[in-house]
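Just one protein chain is left out here, and the rest sit where they should.
A, B and C label the chains in the order they appear, each numbered from 1.
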Amino acid sequence: MMNAQIPETGHPLADTVARFVWLLPLLPLLGFVVNGALALSAAAKIGPDDPSAGQDHHNAHDHAAGHDDHGHGHDDHHPARHKYAGIVSLVGPGVLLAAFGLAVAMFLAMRGVKMEEPFVLQLFRWMPVGDLKINAAFQLDQLSMVMVLIITGVGTLIHIFSVGYMQDDPGYPRYFAYLNLFVFFMLLLVLGANYPLMFVGWEGVGLCSYLLIGFWFSEEANANAGKKAFIVNRIGDFGFLVAMFLLFANVGTLDYAGMAEAAQKLPMGGTVITAICLFFFVGCTGKSAQIPLYVWLPDAMAGPTPVSALIHAATMVTAGVYLIARSSILFSMAPVASLTVALVGGLTALFAATIGLKQWDIKKVLAYSTVSQLGYMFVGVGVGAYTAGVFHLMTHAFFKALLFLGSGSVIFAMHRAYHATHNHDDAQDMRNMGGLKKFMPVTWALMWIATLAIAGIPPFAGFFSKDEILGTVFARANAGPLSTATLLGVPGHVVLLIVYVIGLASALLTAIYMTRMMIYTFHGPNRTGDAERAHLAEAPWIMTGPLVVLGVLSAFGGWLNLPELLPIGPIGTLEHWLEPVVGVATARMAGSGEHVAANTEWVLIGVAVAIAVIGMSVAFARLKPAALVQKSASPASEGFAKVLEHKYYVDELYDDAIVQPVKGISTTVLWKGVDAGIIDGLFVNGSAAVTRAMGWMGSQLQSGQVGTYAWVLVIGVLALLGAFTSSR
Amino acid sequence: MNSFLDSIGYNHWILPVLLLLPMAGALVIAALGMSAGKNADSKTPELRRIVLGIFTLEAVLSLGMWWSINVGSADWQASFAVPWIPAWGIQFSLGVDGIAMMLILLTTLLMPLAVLGGWTSIREKVHSYYALLMVLTTGMLGVFMALDLMLFFVMWELMLVPMYLIIGVWGGQRRLYASLKFFLYTMTGSMLMLVGIIYLGTQAADLAGHPSFAYDQILHNAQLSPVAQLWLFGAFALAFAVKVPMFPFHTWLPDAHVEAPTAGSVILAAIMLKMGTFGFLRYALPLFPSAAMDPTVRTLILTLAVVGIVYGALVALVQPDFKKLVAYSSVSHLGFVMLGIFSLTPQSVQGALMVNLSHGVSTGALFLMIGMIYERRHTRLIADYGGIAKVMPVFATLLTVVCLSSIGVPGTNGFIGEFLVLIGSFRSQPMYSVIAATAVIFAAAYLLWALQRIIYNPLTKPENERLQDLNWREIGLLIPLIAAIVWMGVYPAPVLEKTSAAANRLVTHVQQAGNMAGAGMMGEEIK
Amino acid sequence: MTFDLTIPSQLLAALTPDLILMAGATLLMVLTALRPEGSASQRGIGKLALVVLVATAVAVVAMIMAGNNVGPGVIAVDRFRWTADLIFIGAAIGTVLLSMEYGDKEHIPQAEVHVLVLFATAGMMTLAAARDLMIVFLGIEIMSIAVYVLAGLNRRSAKAAEGALKYFLLGAFATGFLLYGIALTYGATGSTNLSVIGKVIVDHQLQSQSMLLIGVGLLLVGFGFKVAAVPFHMWAPDVYEGAPTPTTAFMASAVKAAAFAVFLRIWLEAFPQMDRAWILPVWWLAAITMLVGNVVALAQRNIKRLLAYSSVVHSGYLLVAVAAGTRLGSAAFLFYLVAYTIATFGAFAVVTTIGTAGERNQDLSDYEGLWSVRPGLAIAMGVCMLALMGFPLFGGVGFFAKWYLLQAALGSPHNLLPLSVILVLTSVIAAGYYLNVVRVMFMKPRPEGAAEIGPIGPLTQGVLAVTVALIIGLGLFPSQLATWTRGSTPMAPNQTAAQATNK
Partner (left out) sequence: MLAESLALSAALFAIGVVGVLTRRNAMIVFMCVELMLNAVNLSFVALSRLYGATGQVFVIFVMTVAAAEAAVGLAIVIAIFRHKQTVDLQNINLLRG
């Protein structure tokens, strides 16, 4: 099946290591198979030959197996390691490391050649039907290369971290199997050479996300969260599907290659292209947690924390950004759609940031922060700053992974402490933390780096990427097709200015809530409890190691794409790198507009930095960690704070307005009403009943009286004679 | 492979052998049962092996068709004909095209698994049960093979009685109601088709006035006015619509599915539901193209198909009984098939076939797995489970895979069919396609919710704590299905290529003939 | 050879089988009178009756082999007649076989039952041969009077007496109409000979003459009564229930077949040109019969009544063949008659075995769980039910009968499409009660304290085995029967079978 044929021998990458691109996803898939087999074989207890007889002799039941998977991470299990822990710890991260190595080799090979056309490796025919010819094919170009490096790189770090974090979990091999499978699908997503193949990865990562969110499935909330994630994502996938249908019906191909020319058939800014882009964006709102489909992401924190880091921060949720960057040629033809993307991204950024202000669960804060930062990325790709969007995607991957893993090691420490004292308090609530700096100095330091990065304090990574996005928004508001387009009657430049202001506001809020999180977690007095305090300690090296690497990346990641304004290193590395993929689209979006003047740009940067600094200062000035009490003793919040804490009641709104009505209508109207009532009751059983009743009446006429019979006979005679004589 | 098959004359004998082998098996088993007399049930273990042997032989024999059948040819393949009732123009004539071949393979390959699935659950009157199962197999295969409309109808009806008895004798609590409902519903549908078939036969009569029921003869000779086509189409469509089942003719399905024993549900869902769509493809569309292309008819059927898709999914969502849930999901899935068929584009038709096959595999697997837990817990209510992934990890894993396939997650077979149907139908019927596409959301909702309530969530019921995981037989019979799910999802091209020629011929034939008839009508109006 | 009926010897030759039967019957009647009543005598006479019947059958087959033909006259010599004869004889043989064991079981020692069966059969054969309304009347009365007695033969049963009385009174009443019809037809055409009537109607353009129309209408009433078509069917359920079961079987199969045979012949030979007049009434008669019969059958709990309504229903189906008014119609009619006779006979044969003496166990509930105690009986009954339902393979030849009937209906010059639709739709209702029998037998458990089913005699077993074998066998290979019936339509004098088929 994998009879990879060497494509386009003329391609500069054809003879390099790139021809093994299929090995990239195959490695994690292999890891999945091995780990999955180990997980199953360890868990399985093969049943008796005759299962229906098995009910009676249940004495063979083993209680240990009954509690194979436990409810909440780390509380009630014996700390014995899984019997396959050794081999799993090798295979799980090992395949990732190998994939990362391979990716680096490809990257080097790519750097060595000049490459304008993407490298496409056809593997096999997938769906050859009539004029629809979809192949299983991988496309390696600059964009997918960047994504592959992020996925395998950050992925490797998170896998290594997980070895420590999940060490005592009885589902250890299962965890790594899912994680490997996720990486496989993620690589498929970014490497697929056509939309359907991307869709495979797209849904595949959603599936793994579902499995991992519900990893501790014995708790209903976790299972609910996983299901919610999958279903909400499916709503988005519906958009993705329709976009593909539109694309095929109007353009005739679903391959990236040749999409640019094929799309030229469509009128610029026309309905069709706009619809295609908007439907793609519906897909993005699902996968990348934008308004209105963001609701699953905060709940997704139910999964193990490294999962949140990998899937719900660094990679999967950014797939939407990748999709738009990948489809930049289409989006650049649809200004209205692009404006929508930017606006929705901006609104999401602000909206999520406000909720982040009032969350107590450390992971929820980070979750809303992720939603907010994803909003930034969409602002970037929405305004045609594709490179900036991808750049923010990358820096975000670094610092958000760091934040999540850092919070993971905090939670890990909290758990251990609670476990040691048999306390069942919430290990993720910041009200139960405080002053952890003293116990976990490394984590503390690294998380501060990440916080500064996300807040946009120079020279940390986030500063550069965020600034580039905001700068581009400002520039597009002044010139280019976006500024002249209108969205729902509002001129484009107005929309973009609003987006810009929103961006600044969100930056302010970001600085505030991140600082708040750091203060409540690491500073002030400790609120964990006196007995527990003795057990608080820094995580082992296998967990802090990856943190350090990410810390370095968060600190210096900005160097990968320095603006012209700051000549402290190589200028615009990433921009040049991505030029062959998104260059045309970017140029089209920029229009004839000139660059913003350097002075203006300095002002913009100054404003951004000032806002970040103000935000952090406000947080430091206003928040009083000493006044906090433990979660169990905390009063319920009031007023708008309560609204924020309950996330504007959006979940409740969705439940009342959509979920419950659908269930209610399905039950009472459709099932009991139409199915059982009308179709079955009225027509099926009804007609049977009527026939039966007629039969009963007929048999009553059969009275046993000869006289009656004779009467009926004579009536029949008269009728017949009537019929006969009337025929004349 | 091909030369070997040629050397044994495979194509000459394969169809009659496949058709009659189960029938012969039924006779042998019935004879065994009679000779064993009152103690027949004590011979069950030996009997099961014989039955499995026959079905396995059948499956192995049928596999050769994958290579031997030239799916590209416009002629019937492996055709076989002997005169049956020459006085009435009736032949015992068999033959297949790519579409029929795939459905035959689905049947022959699923039957051994269905038998294995009910391995220990049938304990009474075992001989009769297996004999009926075999007759049923003959009927199902006959429907796919028949090239004579009378033979087709005979086979079509032949399936009813064994299934009626299988549900009614070995079924659940409300088996009497369900079995009668199943029988009468289906029979009502097919009775008008009987009139239609005979009418067609008399229309296709040769110059001497002898009727003919040969498919090709009717296809080429019957001169039907557009109005007659409409009526005949209606008669055939009703029969097929009940079998599909299309909304609103679907209400027999949940009852039949729920009450049938495992093998019965599997066969019903995986194979018998395919008869209806096969009927549309083989008969209703090609024979009455102008009716099939009639805008009103198409609108009606497409609407019903789409309503069925959404309706089935919504009703499935709130079912407390897992079997019923899957039954309603079948309504939804088969709606996709109908949408694909009546959208009449190469992609949609082939997608419809693919949905057919993958629905057979996935829903078959689902029913098998429901049977497995039912055998352990004797309840199908979702609420009686919960958290059993803890005690039955293998079951939970496999059930998840199967559910995902039924949801249509890419990488599984379910995706390919739905995707092709939707992308194909979007070209000709965009609105219907978009509405139908919402089913991807609902499908995820009802199956994942059910999955959660069965294998996830806390394990609270003490009865469930003692559940035993699957045994090797059960794992073994599910593995081929899982393999098919993955194979058809990852590398469906070989399957698609088997059906492409037949599907394309159908699309062109119906469109051309329909357009010609339409043009003819218009011409008459102008005159 | 071609019989010239004006020569007495040739007339006798054309009647050979009938004469054999009548002579045998008379002989046996005398013999019966001479011997004391008792089981042994009854069985002995039964055996002799079988011999007579077989001899008659041999004669019939010999006539078929000879391929005889006939000139104008009162007697038909064609394969339609012989085929009908074979159906009657077959049913009579079955009845005698069943009666022999039934008589023992129910303690009916009269050996006359066999003689009466022979006489009734003789009447039927006369009917099948009749080509003159006078012969028709004669045949009907020979048959009917014998059957009146048969119905009331069980002197201990009040039900039997009541049934016989009802049958007799209503039968005589209907005979009055039939006879009046004959008189009026005679008055309008001046002849009682069928072919002459047909010719006169055409020659004198009598199609819409009132007297003739009323005459034909009354004939239809007469035959409608004999075949139990709605609304002339009301005697049937009561009589079928009251009569001893083998007699019921005989009535439902042979009597009905005979009435239909002559009905069809009259319609095809005398009134083919009057189709404008009779098509509508026959159409309605068929439709109402199918509807009412099926619907009322649904309400039946007594198995004999259920089968009685079923036989009413099948009259409706057969009327469709009459309505077709074609050769194809009569071929389909014969085919259907064969299938129906076998199936209905088989069903009644099962009924004779169930329950204790006195025919007390005829409720559907007495059949519950039959499969678990008497699988063979249950399967035989199931096959007969499915055959009556017209279901393929399991119902064997029943399906092909229905198929052929529909083929004839749809090939008819009269527009019988709506009637065909009614036929198939009402057969769905039919499925409701036929399947109910199957369901009761197969799907319900045998209730506690259900009536013991006594040993089943070898003769009954034989009858059952043969019926089931015929149903299934003809269901798999119907071709011979199809070809045969196709060549067995009623033929005008001096026509050969070969000519007929070519038309």
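Rule of thumb we're sticking to: contacts are C-beta pairs under 8 Å (C-beta built on N, C-alpha and C of every residue); 3 or more make two chains touch, one makes a residue touch a chain.
Please read all numbers here as calculations on a predicted model, not as lab measurements.
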item: Neighbouring shown chains of the undisplayed chain, as defined at the top; value: A, C
item: Residue of A:Ala44, A:Ala479, A:Ile571 or A:Val706 in touch with the missing chain, whole complex considered; value: A:Val706
item: Option from C:Leu31, C:Ala55 or C:Ile145 whose C-beta touches the chain left out; value: C:Ile145
item: For subunit C, residues in touch with the removed chain; value: 134, 137-138, 141, 145, 148-149, 152, 155, 158-159, 161-166, 168-169, 172-173, 175-176, 179-180, 182-184, 186-187, 190-192, 237-239, 241-242, 299-300, 302, 305
item: Chain not shown, touching residues in subunit A; value: 699-700, 702-707, 710-711, 714
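The rule is short, and it goes like this: only the chains that are shown with their structure count from here on.
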item: Pair joined by the larger number of C-beta contacts - B-C, A-B; value: A-B
item: Chain centre separation in whole Å, for subunit C relative to subunit B (CA means); value: 42
item: For subunit C, residues contacting two or more additional chains; value: 432
item: Contacts with 2+ other chains: residues of subunit B; value: 184
item: Subunit C residues touching subunit A - in the complex, by the definition given at the top; value: 165-166, 169-170, 173-174, 177, 208, 210, 213-214, 216-218, 220-221, 224-225, 230-232, 234-235, 237-238, 276-278, 280-281, 284-285, 292, 295-300, 429, 432
item: Subunit B residues touching subunit A - in the complex, by the definition given at the top; value: 120-121, 181, 184-185, 248, 250-252, 254, 311, 314-315, 317-319, 345-347, 350-351, 372, 375-376, 387, 389-391, 393-394, 397, 400, 404, 409-411, 415-416, 419-420, 422-424, 426-427, 430, 433-434, 437-438, 440-441, 444-445, 448-449, 452, 455-459, 465-466, 468-475, 490-493, 496-497, 500, 504
item: Residue ranges of subunit A touching subunit C (in the complex, touch as defined); value: 688, 691-692, 694-696, 698-699, 702, 704, 706, 708-710, 712-713, 715-717, 719-721, 723-725, 727-728
